[in-house]
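One protein chain omitted, others in place.
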Amino acid sequence: MEGGKILSQTKVLTGLETRQAVEAAFEEALRTAGVSKNNVGRIVVTGVGKQEFPFEHVEVSEVKADARGVIFLFPAARTVIDVGAEEGRGIKCSAEGKVVDFTLNEKCAAGTGSFTEAMARALEVPVEKLGGLSRQSTQAIPMNAQCAVFAESEVVSLLHAKTAKPDIARAVHEAIASRISSMVRKIGVEKEVLLIGGLAKNAGFVDALKTDLGLEVFVPQEPEFVGALGAALIAEGES
Amino acid sequence: MFDTFRRWSKERHSYAKEWKQRTGGKVLGYFCTYVPEEILYAAEVLPVRILGSHEPSDLTEPHIFGGMFCPFSRDCLAQGLKGRYDYLDGLMIAQSCLHIRQTFASWQKHRPVDFSYYLCMPHNVQSPHAEGYLAGELSQFKEAVEEWTGRKIGTNELNSSIETYNKSRRLLNAVYATRKQENPPLTGEEAMEMVVSNQLTDKSEHNRALEELLKGLPERKLNRPTGTRLMLIGSENDDIPFIRMLESLNATVVVDEHCTGTRYFWNEVDSGEDALRAVARRYVQRPPCPTKDWMPRRRIEHTLQLAKNYQVQGALLIQQKFCDPHELDIPAVRSALEGAGIPTLFLEFDVTVPIGPFKTRCEAFLEMLQQEEDLF
Amino acid sequence: MSREFWRWKEYNWKAPDLDWRSAAGITAGIDVGSVSSQAVILTDGKIFAYSSQRTGSDSPESAQRAMNRALDGTGMSLENIQFVVGTGYGRVNVPFAQKAITEIACHARGANFMYGPTVRTILDMGGQDCKAIRCDEKGKVTSFLMNDKCAAGTGRGMEVFADLLSIPIEEIGDLSFTVEEEPPPVSCTCVVFAKSEALRLLRRGWAKNKVVAAYCAAMAHRVVTLLERTGVEKEFAITGGIGKNRGVVERIEKELKVKAMAPSWDTQIAGALGAALFARALLEKSRSVN
Partner (left out) sequence: MPKYKTEPLKCWQKAKEIRANYYRDYAQAKEKGGLRWCGGAWSFGAIPAGLGDDVYPLTGEPYAASIAWDKEFSTQCLEAVERKGFARDLCSYMRNYWGSILLNRYVFGGPFPKPDFVWQDHICCSHAKWYQVASELEGGIPMFCIDVACGPYSEINQNKLDYVVGQMHDGIEWLEKITQRKYDDEKLIAAVKDECRSTSLWAEVCLLNKAIPAPLDEKSMFSLYVLGTLMKHSPVVADFYAEMRDEVKDRVARGIAAVPDERCRLMSDTQPPWGFLKVFRYLEEFGALSIGSLYTFGLIGMWEDQPDGSWGPKKTPQEKGMEIKDRDTALRVLAEWNLAKPEWQHFYSPRHKSEMMIRIAKEWKVNGIMLHYNRGCEGLTLGIAENRLDLVKAGFPVMTFEGNMGDEREFDVEMVSSRIDAFLENLNLKKL
């Protein structure tokens, strides 16, 4: 990023070799931006694998990075909900993008993206289709998002009971939405609400979250980049 | 025959609102069955027990930490936060477990009502001092109710209220007694709806319905085999879908040891010269909730007696997730029952129960009890 | 989804030396599990053929596929089977079954056949739940215990894990023994958090096989605590898919200090086998009546 303008952004699946992934992402970003590593004035890294970044850098928490990125894209946002594969996060922030309060999901997967993966597998539909599927649902089924696998066995029994897949898919999304909103309600939900992270691309989940919170929930174009964007902004601000 | 009861528990809110309309009286919601309803009823207040709705809710997490506190108390609070009890004039709790206390505290804080009361029901009911202490707390409570309702609770009011409640207890006991028969005239599901509705309605009205029921009950036949005679034991339980699933597996629930069942109505208030003292005695001597069952244990003895009288063939130990008092009793209850030759199945309940996995457990348990020799 | 490392292979088997046409009684059992479905066909109480297929989201169809695969190449057709019992999650959805019996009863019965009358304790690690079953010399269930509302230590846990590390599930067991020394078990066996745990360890520079070993150990430990609640009376046997994962099995044996009996048959068919045996008993019963 230069002078508040994004030069490039890249995404690489982390997989098992965090370090390689981080390097790959960085090099790719340099290439597309057409700059060399030594042109980069300052690097701020965030995310679970932050320590893995090989070159000199500053580390900030995902919470701070998210808040900063969101306010840059959407100044009116006061509540940020970030749902990744294994982490759920709620952040309350000020107009300046300062974190006022935050909450993270605890050691239970029921409120994360992985939950949808497991359910998609049980339903035998590709995870990216799950959202669309649930939009065809005609009836709500209460489902208690327990342990991901137990929810999965609930799904299996629902299937055996001949419940329509769209209704199950909807139940799944409502279950996660319920877990997420109950986490976010701890810090108090203030308008506007911005949803980021991988799960933000799942329309079914977004619908469920909206109904659950009874509020409009905004989703940026590329919800999975917001954290990195925030880090870059912090780098700019502090250099 | 049970439609009235089913309707009352289904439409508990409209019932209470209509009652208010009709009588102009006050409605008080209470947690825990140690609440001395007799005193409230004597002041023409309708006490209704607050129960959950078995819908997953995400409203309670800011108020009660869901990672370690029982789903029932969270479900109850959710009802308050959703505004389903907005017609309440009063709210009270009698001291029992910690979990439900949080529901009372959060409700009081976020959905305040004119009158809210925390009654210090003693835990040490074995102590000779418990009765006198509770009597003292009750007279203080009586005054508070008088001040709130603006009506004096005289001896006559109190005595007739006690009589109405005793009658209700007698009638419920009479209905339960019919379940001792080889083929009970009612299912466990029906019994559950009967007792639950009893906790939600005006006792004199409910008594009339019970009298009606008792007239027809002797002739009543269930057009289904009784199957294995089961007993439900444990925490609060008003989970209709679960008991329905259970009784669809060639089994009938013939008795229970729940605070939504026998623990609620089992014993009467004896006629004592001092009515308040008599009420205190009743609550001190009633079949105890585990929170109050210390040395020597009374609950187990009572449970075994029930199992014997109702020829129970198997028992389900039902426990609300995280319910410490019951978790503390279950191993002892379990070994006592198995020692008496009654096999047990333990199930942990949540706001909703996953019917699929639970069905497998119950079915396997019943198969175990029903194994036909000639298949092996 | 690219390659599914977590799936067990599908397969079938047929007794080379049995002629079903001369059999007096032909029965079958179908175990429609949450992950895979098995069919077992008995001729006069002997195992004639069996198959294992993945369970689809439509259980009647899965049951049908499992049955067809078992019948495959035997010349036998469904009509020749006189009594069918369904078991497993989808037990009530087996269209051609006359009766449904739970997997608990069926695993005990199947284990009794596979391992003989001396088996008293059976551990069945299915896809989504884990059962400790006690039975008598006839294979009658005397008590059982299933895991509570946490799936850590179930077959599915291992599958998610195999997928994560992209190791075919069949290879996990052997791989877990390629470590010089046994690592401490991972602290968390939660199916999903095992992921973050594993990634954390890999980031610390642990080799894949070490992580696998740690996970197998954790799962074994988790299961042992369940077993110890029912008490392990000899003989002890393990059924279900995990029964094939020596990474877990041998660690369970080590912790319990009890050796599991060597299976004479594929442990994954125990449930269907038990169902087929019940079918046979029911068939004879019906004959004796009329």
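To keep things simple, chains are lettered A, B and C as they appear, and every chain counts its residues starting from 1.
The working rule: contacts are C-beta pairs under 8 Å (C-beta built on N, C-alpha and C of every residue); 3 or more make two chains touch, one makes a residue touch a chain.
Since the model is a prediction, treat every value here as computed from it, not as a measurement.
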| Residue of B:Cys32, B:Val48 or B:Ile64 in touch with the missing chain, whole complex considered | B:Ile64
| message | One chain isn't shown here. Among B:Thr23, B:Asn124, B:Thr155 or B:Ser271, which residue touches it? | response | B:Asn124
| said: Looking at the full complex, which residue from A:Val40, A:Val63, A:Met143 or A:Leu158 touches the chain that isn't shown here? | reply: A:Val63
| remark: In the whole complex, of B:Gly25, B:Gly136 or B:Gly272, the residue touching the missing chain would be B:Gly136
| In the full complex, which residues of subunit C touch the absent chain? | 187-188, 200, 225, 228-229
| said: To test your reading of the contact rule: which positions on subunit A touch the chain that is missing from view? | reply: 60-64, 99, 101-104, 106-107, 186
| said: I need the residue numbers on subunit B that touch the omitted chain, in ascending order. | reply: 61-65, 67-69, 95, 97-99, 101-102, 105-106, 108-109, 118, 120, 122-124, 127-130, 132-133, 136-137, 140, 290-291, 294-295, 297, 322, 324-325, 327-332, 334
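Rule of thumb we're sticking to: only the chains that are shown with their structure count from here on.
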| query | Chain adjacency by touch: line, ring, star, complete or other shape? | reply | complete
| note | The chain pair with the larger count of contacting C-beta pairs, comparing A-C against B-C, is A-C
| Where subunit A and subunit B are represented by their mean Cα positions, the distance between them in whole Å | 44
| task | With chain centres taken as the means of their Cα atoms, state the distance from subunit A to subunit C in Å. | result | 37
| Which residue numbers or ranges of subunit C touch two or more of the other chains? | 89, 128-129, 149
| field | Contacts with 2+ other chains: residues of subunit B | value | 350, 356-357
| request: Going by the contact rule at the top, pick out the subunit C residues touching subunit A in the complex. | output: 1, 32, 34, 56-59, 89-90, 92-93, 127-129, 149-151, 154, 156-157, 160, 165, 188, 190-193, 195-196, 199, 202-203, 208
| If you look only at subunit A, which of its residues touch subunit B in the complex? | 106, 142-146, 150, 153-154, 156-158, 160-161, 175, 178-179, 181-183, 185-186, 188, 212
| Can you list the residues on subunit A that touch subunit C in the complex? | 14, 16-18, 48-49, 51-52, 86, 107-109, 112, 114-115, 118, 121-124, 126, 146-150, 152-153, 156-157, 159-160, 165
